[in-house]
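Take this structure, written in structure tokens, and hold onto it; I'll ask about it next.
Note that one protein chain is taken out, while the other chains of the complex remain in position.
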Amino acid sequence: MNNSIGNIYRLTSFGESHGPAIGGVIDGMPAGVAIDTDELQRQLDRRRPGQSDITTPRKEADRVKLLSGIFEGVTTGTSIGFIVENSDQHSSDYDNMRHLFRPSHADYTYTAKYGLRDHRGGGRSSARETIARVVAGSLARQALAPAGITISAYTSRIGDIAIDRPYSELDLSLTETNAVRCPDPEKAAAMTELVRTIRNEGDTIGGIVSCVIKGCPAGLGDPVFGKLQARLASAMLGINAAKGFDYGMGFDCAGMRGSQAADLFTTRKDDGAIHTLTNNSGGIQGGISNGMDIYFRVAFKPVATLLTEIPTVDDRGLPVTLKARGRHDPCVLPRAVPIVEAMASMVIFDTLLANRCSRI
Amino acid sequence: MNNSIGNIYRLTSFGESHGPAIGGVIDGMPAGVAIDTDELQRQLDRRRPGQSDITTPRKEADRVKLLSGIFEGVTTGTSIGFIVENSDQHSSDYDNMRHLFRPSHADYTYTAKYGLRDHRGGGRSSARETIARVVAGSLARQALAPAGITISAYTSRIGDIAIDRPYSELDLSLTETNAVRCPDPEKAAAMTELVRTIRNEGDTIGGIVSCVIKGCPAGLGDPVFGKLQARLASAMLGINAAKGFDYGMGFDCAGMRGSQAADLFTTRKDDGAIHTLTNNSGGIQGGISNGMDIYFRVAFKPVATLLTEIPTVDDRGLPVTLKARGRHDPCVLPRAVPIVEAMASMVIFDTLLANRCSRI
Amino acid sequence: MNNSIGNIYRLTSFGESHGPAIGGVIDGMPAGVAIDTDELQRQLDRRRPGQSDITTPRKEADRVKLLSGIFEGVTTGTSIGFIVENSDQHSSDYDNMRHLFRPSHADYTYTAKYGLRDHRGGGRSSARETIARVVAGSLARQALAPAGITISAYTSRIGDIAIDRPYSELDLSLTETNAVRCPDPEKAAAMTELVRTIRNEGDTIGGIVSCVIKGCPAGLGDPVFGKLQARLASAMLGINAAKGFDYGMGFDCAGMRGSQAADLFTTRKDDGAIHTLTNNSGGIQGGISNGMDIYFRVAFKPVATLLTEIPTVDDRGLPVTLKARGRHDPCVLPRAVPIVEAMASMVIFDTLLANRCSRI
Partner (left out) sequence: MNNSIGNIYRLTSFGESHGPAIGGVIDGMPAGVAIDTDELQRQLDRRRPGQSDITTPRKEADRVKLLSGIFEGVTTGTSIGFIVENSDQHSSDYDNMRHLFRPSHADYTYTAKYGLRDHRGGGRSSARETIARVVAGSLARQALAPAGITISAYTSRIGDIAIDRPYSELDLSLTETNAVRCPDPEKAAAMTELVRTIRNEGDTIGGIVSCVIKGCPAGLGDPVFGKLQARLASAMLGINAAKGFDYGMGFDCAGMRGSQAADLFTTRKDDGAIHTLTNNSGGIQGGISNGMDIYFRVAFKPVATLLTEIPTVDDRGLPVTLKARGRHDPCVLPRAVPIVEAMASMVIFDTLLANRCSRI
């Protein structure tokens, strides 16, 4: 259970940071989807470290090898196995961590759960694990694209710098034009400057990724435990460092009245389609998409790896001092954007397939 | 999939608001748990409408009938079937809604998905569905209690009135002493007053439920897609009207630095146990419980049913005016508290059982 | 897991023989299926004890109450809860069995697994549990019927009396014309006579049920672990007293050569459809239906309850003598026929729904 996500379109992933490879198997991809491997690699490149001066300087090629399930460029309906080999591993950077518990990492909890752990580079808890998600998400996105469904995430806040306009007033095509992946150029510049400052101090900083899904038909999601928002929340909280999820009006709803929050229905003049005048619901009502834009946010904590000396304990409970030597991001937000998109793509595609069985 | 939750301890529920009964089947309850049916009924009574002047005046006895899986007061390891009969149904209250789509309800999306719906009382989308959750949650809680695990939710905000102290400074035993289920007596009084005012205006109001889980051992949760926070998020976003979830420092993490957020490890003087000095992690690191209190919040939107006239459309897209005649809560928060506890109980128990297989 | 079957069309059942009711929840039934409750009751009546002089004289009305998921005669896409109340229980018949282990029953293994058991009437291991299967199977069959898919099981062997012609030479409409449910009238008469003799001796007898599924389109089943024959085998071996399953040429294949076993392809003159000249494959190749009749057999052991005195041990391991006082079938075959049909109906419908996702 623990390494799989999805019901019909299902990824099962594997791999530790300092093992031979990260990879996975995608089950449930329908036959007949044309796969663009260059586009797949582009998505992996967006996740890759070393893209700019504000991400970790680790250099990983992260070339994906597709091992099955695709024949002459088209999916065959059989499972898709893939691997991305690990490289540029500095395992010795982690020798001093074999018996230490880094604060706010998974070192202690893995040991508590399993009785042992692969301490090198965080092992399975490394962010390299998200490579498998980007592969499965990118293939899902390629299956969704012909249906006109697009998934666009962006950095909406880093530290105290936040976009102060609704997504509908942003030009989302600008997201990829800067290192922080913020579609508001002025905010992007300020965020970049902030991350540089933080990095130079050996510190890290948190933020928020927002995501908009356009073109999603009404009817996706199940009404009780498989609510679309529950599936999205589960996927998003499954990303390392994510601390919160909300959709539509989100946490702001706590201060709102029903008369403010209600999304009134109306009929579109041109084609008679029913839609809502406002979208406080974030495109989901009663757990099911209503055809409006789906909108949600994910909060990310600051990376726990600090480059300053910090006190901790070892696995005997004795006090020790830790000085991290690995190479880390001062802010995960820019690299979290493609991961949020990947997870959302998987959820939407999985739900879209499930919906084929909603009527006889 | 859509009506089941849990992997090992699994509830599958059924029932519409105006059908003969709400019920479910619990699979995976281990043998040997002593069941207190009075305590089970007490939990259902906490969820029940008509408890105070600020909840809906509907009167439902909500007596649970346990149909299997318990023999001479003890679980047998077989599945537990149960029903709660519906009563005090005013189905004719809903006749005018057969062809209407109420704003911010599930009417439109059910019709879009299934092509038809049971319109009476919201059908399957009615909050009565949560009865099954309270039954399964209460039984899980009874299984957890002997292990010293307690789950305490409370209303921490309604509208603009919010508790301004951390949970650790509250006396959670006060939660049940007032109608809004807020453990801060002054805030509780103000919240109650606010809800009365809102109700008298025919309006509704949102809020936040907070939840604390104490006594949870380290090691629960799976590190990748089955992260404990992902399971909690999925369970909480599966509750009607929930719009957001966060845990530990939650959305506040967006403005924090790593040096502020890190939970430093230390060793307890008396027993040498490793724990953290702070708990920004909310009791979960790397997706796995670390033995500290688990702390999370759930945001609830204002109830969508307004008692004023509002414009909407019918299933042909024609404009109509809606005047709700049903009996509804002006604020779901008080009744959401036991549901949040029920969902959390199920998740923790399910994860606790799964953890039995983490080591050979 | 243990009380659920099916992936998309999924039954979760509950209920002990001497508890208040047997029942279940069906999840995944698509919206829009017209339900004939008389037909549903007819299927339950076929399973019911007391139908003839060669079945148990217990009298159970076995009236099903549908509690949800159907509105104005049509499925709504929400889960279908149902119960059948228990009656005519002679619990005191079983008092002497509280501490005994009946040979070849589940008494010992339940106690070994769970540490306790409901001993009355076999508890959960009672054949009454199959009521839930017949309900879910009958609704699946009603969903399959408009697609022209029919499922016909029949008794092909009891003791040494076996039908000696292939199913294609039988008139399956004769199955319901006799008490043993055998479509060969001469064999049926001999079987009936045999069962009467066996019953009079206080003994029981085994046999074989054969099943033919007609009208199943090519393409159902998954090629690796979800092979259609694996799903059918799992469903059939999940029936009490089933000891074996084979399909197509079945166990006879062990003595065959490839040149004998091959089903050669040809093209139908009238419509050009590809089909096979023979059907040793039993309608399934590579785990996927090929459009030919699906044909399989299930072997049932003789009922373990004997009405003679037999030696056994109690739960302390001490020798005791058992004299069963319950009312039991001398031969399960006649009542197994509708259960085999029900299980097959569920498997085929589940697989048919899953197949909607095989192509983009």
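Which chain is which? They are A, B and C, in the order written, and residues in each are numbered from 1.
Following the convention adopted for this analysis, a contact is a pair of C-beta atoms (placed from the backbone, for glycine too) under 8 Å apart; a residue touches a chain by one contact, two chains touch by 3 or more.
Remember, it's a predicted structure, so these values are computed and weren't measured experimentally.
S.K.: Touch partners of the unshown chain, restricted to the chains that are shown, please.
M.R.: A, B, C
S.K.: Determine which one of A:G32, A:P146 or A:P185 touches the chain that has been left out.
M.R.: From the options A:G32, A:P146 or A:P185, the contact with the absent chain belongs to A:G32.
S.K.: May I ask you to list the residues on subunit B that touch the chain which is not drawn?
M.R.: Output for subunit B: 8, 28, 30-33, 75, 77-79, 143, 223-224, 353, 356-360.
S.K.: For the chain that got dropped from the picture, name the residues of subunit A it touches.
M.R.: Subunit A touches the missing chain through residues 1-4, 8, 10, 12-16, 19-25, 27-28, 31-32, 65, 67-69, 71, 74, 76-81, 83, 110, 113-118, 123-124.
S.K.: Spell out, residue by residue, where the missing chain touches subunit C.
M.R.: Answer for subunit C: residues 1-5, 7, 13, 101, 103-110, 112-115, 124-125, 129, 157-160, 162, 198, 203-208, 218-220, 222-227, 229-238, 240, 242-251, 253-267, 272-274, 276, 280-282, 284-291, 299-306, 308, 310-313, 317-319, 354-355, 358-359 touch the chain left out.
In this text, only the chains that are shown with their structure count from here on.
S.K.: For the homomeric pair subunit A and subunit C, should the interface be classed as same or different, according to whether the shared residue numbers exceed half of all numbers used?
M.R.: same
S.K.: Report, in whole Å, the distance between the mean C-alpha point of subunit A and the mean C-alpha point of subunit B.
M.R.: Centre-to-centre distance between subunit A and subunit B: 26 Å.
S.K.: Could you put a whole-Å number on the gap between the CA centroids of subunit B and subunit C?
M.R.: 39
S.K.: When the C-alpha atoms of subunit A and subunit C are each averaged to a single point, how far apart are the two points in Å?
M.R.: Chain centres of subunit A and subunit C, defined by C-alpha means, are spaced 46 Å apart.
S.K.: List, in ascending order, every residue of subunit A touching at least 2 other chains.
M.R.: In subunit A, the residues touching two or more other chains are 223-224, 358-359.
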